[in-house]
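What follows is a single structure, written as structure tokens, with notes after it.
All protein chains of the complex are present and in place, except for one that has been dropped.
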Amino acid sequence: MAATEQTIKQINTLGDTDYKYGFSTELDEIRPPKGLNEDIIKFISTQKDEPEWMLDWRLNAFKVFNKLPKPEWAKLNIPEIDYQDCYYYSIPKSLKDKPKSLDEIDPEIIKTYEKLGIPLKEQKMLSGIAVDAVFDSVSVATTYKKQLSDLGIVFCSISEAVKTHPDLVKKYLGSVIPVSDHSFAALNSAVFTDGSFIYIPKGVRCPVELSTYFRINAMNTGQFERTLIIADKDSYVSYLEGCTAPMRDENQLHAANVELVALDNAEIKYSTVQNWYPGDKEGKGGIYNFVTKRGACRGKNSKISWTQVETGSAITWKYPSCILQGDNSKGEFYSVAITNNMQQADTGTKMIHIGKNTSSKIISKGISAGKANNTYRGLVNILSKAKNARNFTQCDSLLIGNKCGAHTVPYIESSNSDSMVEHEATTSKINEDQLFYCQQRGLNSEDAVGLIVNGFCKEVLQHLPMEFAVEAQKLVAISLEGSVG
Amino acid sequence: MELSLNLDKIQSDNVSKYAKTILDKQNPYKNFKIENYKYAQLHRDIKSEILQRDIDISELLKVSKNISTFSSNTVDLASNLNQWKYKNDDSFFRVSSLLKRDTSSINLDLIDYKNLFLDISQINNNIHFLKSSKNEINLIIMNTKSKDEYPKSIFFDISNNSNLNVIHFNISNFKSLLYFESNLQDNSHLNFVSFQSDNIHTRNEFYASLNLDCNFDLFGLNINNYGVNDNYSFIQHLKPSSSSREIFKSIVEKGAITNFQGKIYVDSIAQKTDGYQMSRSLLLDDISKANNKPELEIYADDVKCSHGSTVSKLDEDQIYYFKSRGIDSEMAKKILKKAFIAEIIESIKDDNLRDYSNKIIESLLT
Partner (left out) sequence: MLEIKNLHVSIEEKKIIKGLNLSINKGEVHALMGPNGSGKSTLSYVLSGKDKYEINDGTIEYNEKNLLELDVDDRANEGLFLAFQYPMEIPGVQTSFFLKTAINSKRKYLGQSEMDALEFAKLMKSKAEELNINTEMLKRDLNVNYSGGEKKKQEILQMSMLSPKMAILDETDSGLDIDALRIVSEGVNKLRSKEKSFLVITHYQRLLNYIKPDFVHIIADGRIVKSGDYSLALELEEKGYEEISKSA
């Protein structure tokens, strides 16, 4: 049987107040006028006290952006974006002179992060996670700095790295995602505000999870995060990012670029819990999440693993990818994408096999409820020299109700005969018998759905760092509250 | 190559406008990025010196009646152009074939013969088949030695409670561009098997629309082709309880490119749909290429839809097992290739036709 009357009613009762992170913080902000032009880019660069090469790079990217059309492959209904009606830089006044220590941070901001459940105070850092928090356009604080620097690990905001590690930034920025890749990538390159920079030196295993929390607070502000992670030979790092935004009626733009580089025998594990404001149940407001994430396994035996839990945003457009250049390198993509109400998601990955004995694994779980549309789009490309390459892909979709859509669009291109590519996909509804069984054992319908959907996603969630797996499980359940009878 | 078509043939302004839009927007000769023609490479001239084979069809003609001379009516162009009911862009092939050729209609109910044979390479028209009886009919469509630069369309209208089996031999063509459209009314059934071999540049489009309690099976086999062998399918489930099953198998070698692009669309009211899509390729060398894009677009929640796709070479462990029993690797490979394609040949229900098809395929298998 399809979604029952009751189900549909319950979906409707999913109010716009359900977004737990929807508060905004009253702060004085410094903002240049709306609009996108060379002056704004110069303003951003000046505010950040950037060297000239960085400004030139940005201005060049802006020129490229003006020439590129909007990418159109996704199965998304993206309203025309007026790039001139958007602020490109926002910074709470109290942060203008960057605080030297956490004690100097505006207590309002500290409170905001506390509400989000992100501890910034180092004495609270018992969980072994170093956090960099990005509030609108600037990095607020980086915890654990001393301990990390003793190991030679650089973990700071990208603005800081431009000044302190210009050689690394020059060498790797834009080397995985060329400025001209597509228009969102070019836009980010022109106006990126902040994000994380990580360098793990040779032979170092980063002992703590590194983490960044992004929050869009100001109205009409685009957030253009730029993250660059370099894992030198024989190193390891696990990185986690979380995202929230307040409820606003206007749509807000988030166009991030994330580049990862793994050299010989290095491993990068990158996890995302994305819970931007999805808009209300009529589809008003919400974040446009246009994210370009790409990792290059440059060295032999290197490994890049993406894990994402995407529950928020009005529109998600995101394809964390791996370029498997080094022989024996490995790429992984584990994804849970949940869309409810009017949300749209078109997300997946690209695995480009170039080196010998490269392998990739894709596990994608899409859940669609309400009037939402959820698309998996992924490319597996085996080049003719990628001898002995392996890919396994499993995409499962779950539909809740008959007003939503679930779509699977894999591209499988193989030119090497010693390689093996396997793709499996299923689409089904939530199992009524399982629901009944749970309810018969006393679970209410919401808990039962949460339980079953979490089971459906388990293969992915178990790849999250432990501290976040529990939070992600709750998020999965919350995102679907009331969607099944 | 660029199609030149005469739009003046169309009387109605609206239809002419519509046709112009499709020819412009969906033109794979002009725009190489059109998603539905992503791997087709229609703009490329593929030249090959390969000798194409002569296929002995005498045996087949013994068991079947040749219907190419059967009387037929002409179908009105404007109304045909207007009839696009698919949840997908109108096919460029369909529109251009209608503008280039007349369409003849053949009523299969009027033929009192079980196996019907039609050589479409000898016919310049599009063909529109009608079937509404319950008679068991096997329609064999032969296309061979074609150099046709223009798409040709074959339509099937299958009425309530009716059924049809089609076997399509698309063999030894220099160029062949075919569009198949099947409209299945309630409780109808279509079994379609397409054999493609020894071709240089081919594209086949299979569009099917399924109503209540229908069943559509589509099997494709591509072996020993040269150049580009491109198959595109769009199957829409519009009403509840219908099923579609699609299996494409390809053996690719010697620099050939095999493509399978297929989409299953399930409308929000088409509950209890059962959709299955499988494309498997054996890729035997590194100068050849296999592209697969099996797509699901689903709007109903009580459905069972799955697809799978594999690309690999022959299993080394299986070859080793054969050899450990004294069977040399050449023989082992041939047996494994035959085993790989057996499922497609087995799908033909008629014993004579199955045996005959098996013979042809065996002769084409290297």
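Just so it is clear, A and B label the chains in written order, and each chain counts residues from 1 on its own.
Rule of thumb we're sticking to: contacts are C-beta pairs under 8 Å (C-beta built on N, C-alpha and C of every residue); 3 or more make two chains touch, one makes a residue touch a chain.
Note that this is a predicted model, so its numbers are computed, not measured.
In the full complex, the chain left out of view touches B. Within the complete assembly, B:Asp328 is the residue of B:Asp76, B:Asp328 or B:Glu362 that touches the hidden chain. Contact with the omitted chain, checked across B:Val75, B:Leu336 or B:Leu365, is made by B:Leu336.
In the full complex, chain B touches the hidden chain at residues 317-318, 320-329, 331, 335-336, 338-343.
In this text, only the chains that are shown with their structure count from here on.
Chain geometry summary: the mean Cα position of chain A and that of chain B are 41 Å apart. Those residues of chain A lying in contact with chain B across their complex are 1-3, 73, 382, 384-385, 397, 399-429.
Taken in their complex, chain B has these residues touching chain A: 35, 268-269, 271, 281, 283-313.
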